[in-house]
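Omission of a single protein chain aside, the complex is shown with its protein chains in their original locations.
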Amino acid sequence: MSEFFTEAVLIATIASGIRFGVPLLLAGLGEAYGQRSGVLNLGVDGVMLLGAFGGYYTVLKSDNVWLGIAVGLAIGLVLGVISAFITVTLKAEQGISGIGIFLFGLGMSDLLFQRLVGTPRPIDTFPRLEIPLLRDIPWIGEMLFRQNVVVYLAFLAIPLSMFVVNRTTFGMKIRAVGENPEAADSLGVSVAKVRYGTMLIGGTLAGVAGAALAIDLGIFQQNITNAQGFIAIALVYFGAWRPFGVMLGALLYGFVNATVIQWKTLGIIPDSWSDIAAMAPAVITILALVVVATRFRAPSALTKPFERGE
Amino acid sequence: GDDSVSAPEGFQIGIVAPSATNDLAFTQSIVDAANVLAGDPEILISDGLFNIDDAGSAIRGYAADGVDLVIAHGSQYGGPLQEIAQDFPDTAFAWGTTNDTFGLSNVYAYEAASDEGGYVMGVMAAALTETNNIGIVGPIETGDAKLYVDGFEAGALSGGANVSKVYTGSFSDVALAKQAAEAFASQDVDVMSGTAQMVVGAVGVADTEGILWFGTQSNQAELGDIVVASQVYKWEVVLEDILSNIQDGVLGGQSYEINFENDGIVLEYNDAYDLPGDVESLAEETIDGIKDGSISTG
Amino acid sequence: MPMMEMRGITKRFPGVLANDNVDFDVQAGEVHTLLGENGAGKSTLMKILYGLYQADEGEILLNGDPTVIDSPTTAISHNIGMIHQHFMLVETLTVAENVALGLPSSRGALTDLDVVSDHIVELGSQYGLELDPAALVWQLAVGQKQRVEIIKALYREARLLILDEPTAVLTPQEVDQLFETLRQLTTDGRGLIFISHKLHEVLALSNRITVLRQGRVTGQATPAEATRESLAEMMVGREVKLAPDKPAVQVAEPALEIRDLEVYGDRGIVAVEHFDLEVRAGEILGIAGVSGNGQRELAESIAGLREVTKGSISIAGTDVTNHRPIEIRDVGLAYVPEGRLKDGSIADFTVSENILLVDHRDDRFLNRGLFDFGAIREHCQGLVDDFAVKTPTLETPVRSLSGGNIQKLILARELEGTPTVLLASQPTRGVDIGAAEYIHERLVAQRERGTAILVISEDLDEVFGLSDRIAVMYEGRVMGIVDPATATREEVGLMMAGVSPD
Partner (left out) sequence: MTQAGASLRVSSKYLAYLVPLGAVGFALLIGAIMLLAFDASPIEGFRALFRGAFGSTDALIETAIKATPLLFVGVGITIAFRANVINIGGEGQIVAGGLLSTMTALWLPDLSAWIMLPAILIMGFVGGAIWGFIPGYLKAYFGVNEILSTIMLNVVAVQLMNYLLRQPLIDPAEIERGTRIPQTERLQEGADLPLLFGSDRLHIGPLLAVLAAIAAYILLWRTPLGYRLRAVGQNPDAARYAGIPVKRTITLALTLSGALCGLAGAVLVFGSEGHRMVTDGSTAGFTGSAGFNGIVAALFGGLHPIFTIPASFLFGGLLVGGISLQRAVQVPSALILALNGLVVIFVVSTDRYRQRLRDQDARRDALASAGASSVPLAADRGGGGEEP
């Protein structure tokens, strides 16, 4: 255990946890928008996968990571519209249509990869941006301020989202529509428009999350997200539908993962226990769900399609 | 291997494999081998069949379609294969990686002595490390992966290095493999290796952190300049022999191992990496030692 | 020229003609009341006016101009405001946010809640609608929520205001206050459409009255020429008795005894405390009170649906405090909950299935563990006939029955087997006069059979007409018990507002 509590290892664990949490954070944040407005989107992982492939392929061809992120964003946008059409306009059962999107994304991303790329080839990853002055703070500097640009952007999205949700008219409409769509409708707020809006944001962020993941890993492979999209959904519940809570959840998940793997490499967790240790994040999430569920209430209209006058 | 062996007109090979054909790892190694066979036999591939029942369905399908050789490329496929092979006594099957033919006369078994390449690269790693810390990233402690990891560890230990190894618990979780590599990086590891398709995540970390990498199963040189060398499986050595046997009417009952001795395993250096000459000769000496039995990889 | 005129409005729903060639208009400065039984088509007509539904036929004229109102936004832009039968409030938002919702902000994309709040306070003091703009709506009392609804409309500068049953949940005092506000609104030149079932309110407030029956206009009147009886007749199409005849009954042992009861509400606040009450076999005890004073929690604790934290409840001498609901029912409790469709029945289940809701595990209906459909059919047909439930078949989903018939169905189910205690919450709320009349008769008949009946109602007419004794409930306690023969509405109204009877 003492090897773990060395400066280098501890700092690296935390820094690694933060990076690991970034795609979860982005995707979870996007999902939180949708859920706050009453739409559960279980297809996040599929959107992430397609965003990941789009981002990867673009960087492979253009060597421009920002173009890659933009393509991930665009793919997310398109899938956001499609998801919204399915759940808002066609009013499909949200728990299941999302599974469909997931399966489609899982298959389609791999299909495109095999058709267009073939063998995994590494791509440029994000440049690291060391923030002057802050980077020199002992410990903190190394953990927080020597990350890549996307990490900063992701964390910037949190206060931004808090602002959007709490201080803008759009945010107010989101909260109203997720809680009592009839009331919002009676005041001339278009429930469908608001939900399309949040689904677009959600899709976009999931697409970006996928692209960021692939570009950060510098590679693409089938099922590269390994169900991170589902974890992101769980984090929304964990974070009680608040951007800040989602961030805490993503960080905790990242840290738990980083610590478990660090402990494995150090032999603190013997290999025969590694499967059991791998349960930790899921078990912790379930326990957190219990705590959150007893304290916070989900948006009342979550999963319920809106139809005027029954 | 017999260079004169060539597949006859219309010869068909069906391959059933668990991951994608282009995984730079396990599945790709057999597909690459089949594609270099002389006589251009028709290669039919059902990839991504990690579900054993689905794989069984595909194996049975190829047999029923009259494919001449059905390759079940996955040790977990043993259960269904054993049943199917008995239902199609006139079809030749090959099963890897294992050494078990179930005592059936129409099943070949093949495996790789992946510990041999692992050992050699472990020795090289110990010679190249400056911090004397070496890390290995594995998926699940099983089969080919375990053999390789153990071989690499033994080689590195023989060179006096500190070795830590980790099994992430997944063949597919790239991000987790990356985290494992990051953990090693924080522990002053400067040489790493790993096996299975998820290691691409770890190679990425090695590339950015300037950690040396040793690959296995396929040539991973294209993953970066930090790749020193790769152990490459030349399953064609086995396939050519099976091909000639089938033409002689022998449909199975034999078990193969590829290794340095029979050129089924080769070490491919990365041209982009400037390997010190002494390390290269150390590697060649070790290979020779393994071939003549003077070095044990266990 | 009327400020608003609807001409020949027809609206069909699958299988229902909700509005049939309806003409209706409002002059500036008047209160025009729309009166009608449940399902007569009042709300539908108003939703058409507010743009929530589109009429199949007919037109709407605003200040003489034919106007298409295709959405609430259009209605709002024509200065039409609507206060819905069910509150249209987002409980988790503040008062100011509820008011600002859907309005353009003076700061573009950002909210301007401070500006909105100031204006809310201004409007509040102008019309006697004081509110704290920063309060969360779920924390408000019902009367205050009503104010938010009115403020919402006024904030949007509504000139024509639709009020769909705004008084259903208010105390008599609150109603007086509301009427004060409404009159002030008309003197400012606004036109008001008022919808209510309560005939004395209608007579007190209206300038004109239009009566709807089965989607058609069946009469018009002014308060000067109409009486409660004449209005009721127009609504129902025949003569009606507004209060049931009650023969004297020998009152016996207490069947329901409640001692020092304490119960908490959903939000962890005490809802009922120091509550003592006895109901005797053969009596109807009415509980009067403004909703939200612990009535629901009281009923639920008696039925075993809510934990009793202190005190005791017993039925026919058996202690049932915190027993499971099914055990309490076995001891002899029958329960007609207040929400007909929400709590009392399952909308998508058939008439038979709804009758079985309580008795489905009864041996009578089982044959080797499986349902005996013959016995079930016989039983259900008997009850449907006995209670004159109008339903096409036993297999009709309850959702397509009218409110009154659903309520009769629930009563039939609950009264079956003569319970020791019947607990009826708002037994006729939202039920039309004909059905209410029938339900009252059945309750009185049940009293004669020796059932102890506890009726919880916010309708003072009902409480006075039905009860042998009236207990007034305020903030979770009994303010006092009065005799309906001697007490006045004003006395009871004051007690409902928390003023002690002495």
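Each chain carries a letter (A, B and C) given by its place in the written order, and its residues are counted from 1.
One rule holds for everything that comes next: a contact is a pair of C-beta atoms (placed from the backbone, for glycine too) under 8 Å apart; a residue touches a chain by one contact, two chains touch by 3 or more.
Note that the structure is a prediction, hence the values are computed from the model and not measured.
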- Sort by label and list the shown chains the missing chain touches. A, B, C
- Option from B:Ser75, B:Asn133 or B:Ser244 whose C-beta touches the chain left out: B:Ser75
- Item | Options B:Ile45, B:Leu282 or B:Ile295, residue touching the unrepresented chain | B:Ile45
- Task: Write down which of C:Leu35, C:Leu256, C:Ala303 or C:Val320 is the residue touching the left-out chain.
- Result: C:Ala303
- Which one, C:Asp348, C:Asp386 or C:Glu448, makes contact with the chain that was left out? C:Asp348
- Of B:Asp40, B:Asp65, B:Asp263 or B:Glu284, which one is in contact with the hidden chain? B:Asp65
- Note on the structure: For chain A, residues touching the missing partner are 40, 42, 46, 86, 90-93, 95-97, 99-108, 110-111, 114-115, 222, 227, 230, 233-234, 237, 272, 275-276, 278-279, 281-283, 285-286, 289-290, 293-294, 298, 305
- Query: If the missing chain were put back, which residues of chain C would it touch?
  - Reply: 14-15, 303-305, 324-326, 328-329, 335, 337, 339, 342-350, 352-353, 356-358, 360-361, 366, 369-371, 373, 376-377, 380-381, 392-397, 400
- Identify the residues of chain B touching the omitted chain, counting contacts across the whole complex. 14, 18, 20-21, 44-54, 56-58, 61-62, 64-65, 75-76, 78-80, 82-84, 87, 98-99, 139-143, 146-147, 169-172
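As a working rule, only the chains that are shown with their structure count from here on.
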- In terms of C-beta pairs in contact, which two chains are most connected? A-B
- Query: Between chain B and chain C, what is the separation of their C-alpha centroids in Å?
  - Reply: 75
- Query: If you average the Cα atoms of chain A and of chain C to get two centres, how far apart are those centres in Å?
  - Reply: 46
- Cα centroid separation, chain A vs chain B, in Å, comes to 35
- Could you check chain C for residues that touch two or more other chains and list them? none
- Note on the structure: Residues in chain B with touches to at least two other chains are numbered none
- Task: Please name which positions on chain B make contact with chain A in the complex.
- Result: 19-24, 28, 48, 135, 141, 164, 166-170, 172-176, 178-180, 182-188, 197-198, 200-201, 203-204, 207-208, 222-224
- Query: So in the complex, which bits of chain A are touching chain C?
  - Reply: 167-173, 175-176, 179-180, 182-189, 308-309
- Task: Report the residues of chain C in contact with chain A in the complex, numbered from low to high.
- Result: 47, 50, 52-53, 71-73, 76, 82, 84, 87-93, 97-98, 100-105, 109-111, 152
